[in-house]
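Here is chain A:
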Amino acid sequence: MPWSLLYENLEQTVAVILFGIGFSILLLQRNLIRKIIGLNIMDTAVYLFLASMGYISGRKAPIVVDGVTEVTAYINPIPAGLVLTGIVVSVSFTAIMLALTVRLYRRYHTLDIDEIAMLARGEDA
Partner candidate 1 sequence: MEGLLLLIAILLPAVGSLLVMFLPWVNENRNNRCIFVGAVMVLECIVVLLVALSGEQTLVLFEMTKDLPIALRSDGTSRVFSAVMALMWTISGFYSFGYMKHEQNEKSYYAFYLMTLASLIALTLSGTMVTMYLFFEMMTFISMPMVLHSRSKEAVAAGIKYLIYSVAGATMGLLGIFMLTPNISSTFFVAGGSLMTDQLTLPLAAMQAVILITLIGFGTKAGMFPMHGWLPTAHPVAPSPASAVLSGVITKAGVLCIFRMIFYVVGPDFIRGTWVQWTLLACATITVFMGSMLALREKQIKKRLAYSSVSQVSYVLCGVFILDTMALEGAFLQIVFHALTKDALFLCAGAIILKAGISRVDEMQNLGKRMPWTMWMFTICAISLVGIPPLGGFIAKWHIAEGALTSGTQVFSWLVPTVLLVSAMLTAGYLLPPSVSAFFGGMAQTESPAIREDAKDPGLLMLVPIGILTLAIIILGAFPSIMIENFDNVINTLLKGAL
Partner candidate 2 sequence: MILALAVALPIVAGALLPAFRFEKARRDLYMMTSAVLASTLTFYALIADQPAINIISLNHFLDITLKLDDLGKVFAGIIALLWPVSLLYATDYMKGHGKQTSFFSFFLMSYGVTLGIAMSGNLLTLYVFYEIMSLSTLPLVMHGGSAKSIKAGLKYLYYSLGGSAFAFIGLVYLVYYGGTTEFVPGGLFQGVSLTHSAQLRLGYVLCFLGFSVKAAVFPVHGWLPEAAVAPTPVTALLHAVAVVKSGVFAILRVTYFSFGVTMLRDSYAQYVPLALSAFTIVYGCTMALKEKHLKRRLAYSTISNLSYIIFGAMLLTPHGLAAGLMHLVFHALMKITLFLITGVLNERAHIYDVGEMRGIGRQLPLLAALFTLGSLAMTGLPPLIGFISKWYLAGAAAQVGGTLPILGIVALLISALLTGIYLMVPAVTMYTRPSKLAAWQPVETNFSVLLAGLSALILALSLYSAPLLNFLNNTARGAV
Partner candidate 3 sequence: MTLVHNFPFFSILLCMAAGIFTSVFKARVSKILTLMVVGTVLVLSALTLRLTLQLEDAYPFIMGHFPAPWGNEIRIGRLEALMATGFSAVMFISLIAGFRHAESFVSEQKFNLYCIMVDLALAAVLVLIFTNDLFTVYVFIEIMTIASCALVVVRQNGHTLVAITRYMIMHLFGSGLLLMGIAMLYGITGHLLMVPLKEAVQQIVETGNHLGPLTVVIALITAGLAIKSAMFPFHGWAPDTYAFAPPVSAAILSGIISKAYIFVLIKFFYRVIGLEVIISQQITQFLFVCGVAGMIIGSIMAISQRDIRRMIAYSSVAQIGYIYMGLGIGTRAGVEAALFQMLVHAAVKSLLFLSTYELINVSGDRKRFHYLHGAGYRNVPAGIVFTLAAMSMVGIPFTGGFIVKLNLAISGIAIGGWVRVMVLLALALSTLLNSVYFLHTVVSIYRKPAEDHIYPETPKMPAYAGVTLFVSMLLVVYLGIGSEPILRVIETGLKTFS
């Protein structure tokens, strides 16, 4: 694969790198907050990827109505919609995760997921 492909599709490249970073944080970090941050980075990477896919240079956003007569003048709204939805989803997920984290911290006074699992094992199921 020629290197030129990488910088010609700069957004995609960055997205993939970001995804990798987020992914590794999610998997490797034991701290719950960091995991959540990793998750967010990962999501962001996906949105970047999507947005860059959906953008066609020279076209307009589909909300501009003035003087547009043809469908081809717009960029496709779907990727943008997907990104927007994704952001909403990610926000809500983050919220839930943080809420869970608060719960867990109140209960076990640590954020280390392995430690928590260990402590929980001692409890009655």
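Quick notes on this one:
Rule of thumb we're sticking to: a residue touches a chain if its C-beta (ideal position, glycine included) is under 8 Å from a C-beta of that chain, and two chains touch if they have at least 3 such contacts; residues count from 1.
Selection rule, in plain terms: all candidates are chains of the complex that A comes from, given by their letters.
The structure presented is a predicted model; accordingly, all values stated were derived computationally and were not measured.
Going through 1, 2 or 3, you find that the chain touching chain A in this complex is 3. Chain A makes touch with candidate 3 in their complex at residues 19, 22-23, 26-27, 32, 35, 39, 42-43, 46, 49-50, 53-54, 76, 78-79, 81-82, 85-86, 89, 92-93, 96-97, 100-101, 103-104, 107-108, 113, 116-117, 119-120, 123, 125.
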